[in-house]
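To start, the structure itself, in structure tokens.
For this view, one protein chain was removed and the others were kept in their places.
Chain nomenclature is as follows: A, B and C, assigned in order of appearance, with residue numbering initiated at 1 for each chain independently.
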Amino acid sequence: MAGNSFGKLFKLTTFGESHGPAIGGIIDGCPAGITLDLDKIQADLNKRKPGQSAIVTQRKEPDTVVFLSGIFEGVTTGTPIGFTIENANQKSNDYSHIKNTFRPSHADYTYSEKYGVRDYRGGGRSSARETACRVVGGAIAKQVIRDIEIVAFTASVGELKLDKEAAELDFSLIESNPVRCPDPETATKMETYIREIRSQGDTVGGTVKCIIKNVPKGLGEPVFDKLHASLGQAMLSINAVKGFEIGSGFEGTKLKGSQHNDLFNQDGSTKTNLSGGIQGGISNGMDIYFNVAFKPVATIMQKQETINSEGELVEMQGKGRHDPCVVPRAIPIVEAMAALVLADFWLQNKVSKI
Amino acid sequence: MAGNSFGKLFKLTTFGESHGPAIGGIIDGCPAGITLDLDKIQADLNKRKPGQSAIVTQRKEPDTVVFLSGIFEGVTTGTPIGFTIENANQKSNDYSHIKNTFRPSHADYTYSEKYGVRDYRGGGRSSARETACRVVGGAIAKQVIRDIEIVAFTASVGELKLDKEAAELDFSLIESNPVRCPDPETATKMETYIREIRSQGDTVGGTVKCIIKNVPKGLGEPVFDKLHASLGQAMLSINAVKGFEIGSGFEGTKLKGSQHNDLFNQDGSTKTNLSGGIQGGISNGMDIYFNVAFKPVATIMQKQETINSEGELVEMQGKGRHDPCVVPRAIPIVEAMAALVLADFWLQNKVSKI
Amino acid sequence: MAGNSFGKLFKLTTFGESHGPAIGGIIDGCPAGITLDLDKIQADLNKRKPGQSAIVTQRKEPDTVVFLSGIFEGVTTGTPIGFTIENANQKSNDYSHIKNTFRPSHADYTYSEKYGVRDYRGGGRSSARETACRVVGGAIAKQVIRDIEIVAFTASVGELKLDKEAAELDFSLIESNPVRCPDPETATKMETYIREIRSQGDTVGGTVKCIIKNVPKGLGEPVFDKLHASLGQAMLSINAVKGFEIGSGFEGTKLKGSQHNDLFNQDGSTKTNLSGGIQGGISNGMDIYFNVAFKPVATIMQKQETINSEGELVEMQGKGRHDPCVVPRAIPIVEAMAALVLADFWLQNKVSKI
Partner (left out) sequence: MAGNSFGKLFKLTTFGESHGPAIGGIIDGCPAGITLDLDKIQADLNKRKPGQSAIVTQRKEPDTVVFLSGIFEGVTTGTPIGFTIENANQKSNDYSHIKNTFRPSHADYTYSEKYGVRDYRGGGRSSARETACRVVGGAIAKQVIRDIEIVAFTASVGELKLDKEAAELDFSLIESNPVRCPDPETATKMETYIREIRSQGDTVGGTVKCIIKNVPKGLGEPVFDKLHASLGQAMLSINAVKGFEIGSGFEGTKLKGSQHNDLFNQDGSTKTNLSGGIQGGISNGMDIYFNVAFKPVATIMQKQETINSEGELVEMQGKGRHDPCVVPRAIPIVEAMAALVLADFWLQNKVSKI
């Protein structure tokens, strides 16, 4: 109820603050009988890990996941999978300056107003560190829905946009650069720009595109749990996300029905795919694709005026180790959340007909 | 589980197909002791009703809601509120031509694939008629959170965009024109365009902007149930919606943190509001605002090639009574879904601290 | 959340007060593709109906269920099944005497304390009339789990106990007498006793035994949702129920492990069945059996002292039409709740392994 669980049949519940002893979670509802590749889970975590390149936060965390239950001799048993990830490198003193100060456009103020108390160290529960647990959950979800392929990549950084169609892109190049953009030329520009932004003590936003292939037909539940509605909730629940669009999205609103309709081939596939692989909230077997908008990170290394818990105006300057642009590290999180949604609906669909 | 419920504490469950005897729903979790203004509920329904103007579907439905329980002597009793809305004017024969034919970009094909069976009459459960029940639920939700003001309006139709800031608009003009755009000049252009589109037997998309005022601080639950994530799910669950953005949205991704951060005033309000009234998933007391993208309606009155359930290519032409542009009638639905989200989180927030 | 829903995958939500225009409900999660026998549903309702024999309440209700959605050409479509049952014979004036008076051992006082307001007519939502909706839900659930056989019968009325083992009983005789006891001799004694109790203006309690055959192995979810725990919740949620025991129950607590253990046959069945068909919360394929304790109905036709809403002592005498013993009419309700539990776990079990 308090919003720390995601999914209905394949359910991830997470806990943990940025600067406590550990974060972790429980995956309940993972079917029995799946031989898990634990290395793949750690590999996904490593993609989200801080300190992996020069353009991300330099906090050093091994981010090693430890599984405590639910797996026996490498195979899921149908019982809940508990796991923890140690917080190895909490420099709590980095945060003493914000103990009584509300950082602009952060969750400091709203947590205080809501709960009357907060763990201010490193943003506490509102820290993006929490997303490591989502990556663990998503990595297991991927092994439930093995045939489905989920690929996300950086589609824009600030005004710099990847201007190529998905069909023109070579996804094997995504991991070839720290920006995670499959077009090397654009990636270089983006990287240069992020370095520049960082040197200014500033941050910048961007967008992630996600493409999902080999989706079985029939995933998604009408009415309120349409597949894209749940994907939207999943993405919008990621820190710093401000927008989500599926298929033709906002651009599609400018079209006429006669332009927008996806006409059928005889095998049930469609000639175009402005629908983004979902019709009436249910997957139709075509590729699902969507865009996710990330705002610029609120913590900047410039002086800003703000207020403290006494309502006094104070000046503050960001300290700590932060990302100049979250988008590159958000890629595995977007993929993980997509996997959680799909695994859940894949299970739900098993009970939709007799 | 099967996706026909919305909300956790204030929960709406709906039922009903477009051409069955009635649609309806149950609102469970409405607190006791609220004196309901039933006329306001019907008034909201009337705003969604077909046949209300020349630019919407001409299906005639009285759309009169009948309450069966949960209200005694005008006051909510804390027990579930059951209600029905008769389907008065089902012209089922209008749909015999689609019995075995899958309309392009409709839910016909995906429902058939998912369930193996479907009520093809008028789209059955996938019909936007289902949203009438959401309007009833939302209208009651509004009376739970009386002080919160929710206003939605048409922000674009096709390429025609309302190019004014919220502060420049007079919301009392929204209902002054059939398009539900608060700027009369733009409204006239939009109406003319919709008429033109209709005369072509075509349809067009558009966007809705929603602004929510007087939101208490503290609504929204970290981590997965961020306020804007639930608003996103709510909006994306409405028929024909393809995108959602909150606050600065997709445009905000182009900004730097130093431009995007909302600096505080001493009273905790912010000088700017690019956050859209939500930080860390929790309302901060500033106005919430978001945009919703609606694709063009799939049913067009032009000939289209499609397939039937035997996988044969067939030609079809839309019949029945459809909207050339759903946006005007979507306004009360957007408001209703927003109200459902806010009432739910308002209740949830009552148990967030001791 | 407010407790008007039952089940997770096969979910029944009910609404309705005793003296409103109608009661009803929504079944969400019924799989598509089931050809429903609607007559069987009505037949179950008729078994619960008031006025069916001389030893039950003489309120006359046709209790005809009307289905509004989710069934197309006799087959479930996977969409929610909405239904209503009209309240035909509400004699609301029968209840004006309790408007401000709290009947002893009734829910009048607690509803008032909880909600601050109540629909006092006929007990409102706390009336056993609500269970008619459970019978509808259960009757559909039975058609989901067709091979499972659920039989309930009267096992005791007051001190009069059916002293035969299940194996000695002919269940086809249950409906041969108004008490619903499969042993005609005992049934006659019970009926005579109930008539005597009624002539005294009094009421009496009793117990129901339920036996479930052909249960597939594997139903039930550890840890909190053990099959018998959910059966227990289901039964204890029926009006007037004060106890539940599965298998050897309270008597079994007196035994030693060496006496109580059910030894295996080679095929996995057990030589004895003190476990009641469930081990570790999961069905083992043996018969499930349990007992349910019903207290005497609180409404008696004798004078009792009580208090009113002003806290004054007043004298009252039951009016209206009530059952001297609820047990005979509770039989179909016990069966219905058992069916709801089993259908839900049958669906849940479909996703327990890959």
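In this section, a contact is a pair of C-beta atoms (placed from the backbone, for glycine too) under 8 Å apart; a residue touches a chain by one contact, two chains touch by 3 or more.
Note that the structure is a prediction, hence the values are computed from the model and not measured.
Checked against the hidden chain, the listed residues C:H19, C:R59, C:K142 or C:H228 yield one contact partner: C:H228.
Of A:T84, A:T270 or A:N349, it is A:T84 that touches the chain left out of the display.
Across the entire complex, the residue among A:S5, A:S53, A:N100 or A:Q302 in touch with the chain not shown is A:S5. Although one chain is not displayed, chain B still touches it through residues 1, 9, 29, 31-34, 76, 78-79, 144, 222, 347, 350-354.
If you put the missing chain back, the residues of chain A touching it would be 1-2, 4-5, 8-9, 11, 13-17, 20-26, 28-29, 32-33, 66, 68-70, 72, 75-82, 84, 114-119, 124-125. Touching residues on chain C toward the chain that is not drawn are 1-6, 8-9, 14, 102, 104-107, 109-111, 113-117, 125-126, 130, 156, 158-159, 197, 200, 202-207, 217-218, 220-226, 228-230, 232-237, 242-250, 252-268, 270, 274-276, 278-285, 291, 293-300, 302, 304-307, 311-313, 348-349, 352-353.
By our rule, only the chains that are shown with their structure count from here on.
Centrality annotation: B (chain centre taken as mean Cα position, compared with the mean over all protein Cα atoms).
Here the CA centre of chain B is 39 Å from the CA centre of chain C. One inter-chain figure worth recording: chain A and chain B are separated by 26 Å, centre to centre, where each centre is the mean of the chain's CA atoms. Counting only residues that touch two or more partner chains, chain A has 1, 9, 222, 352-353.
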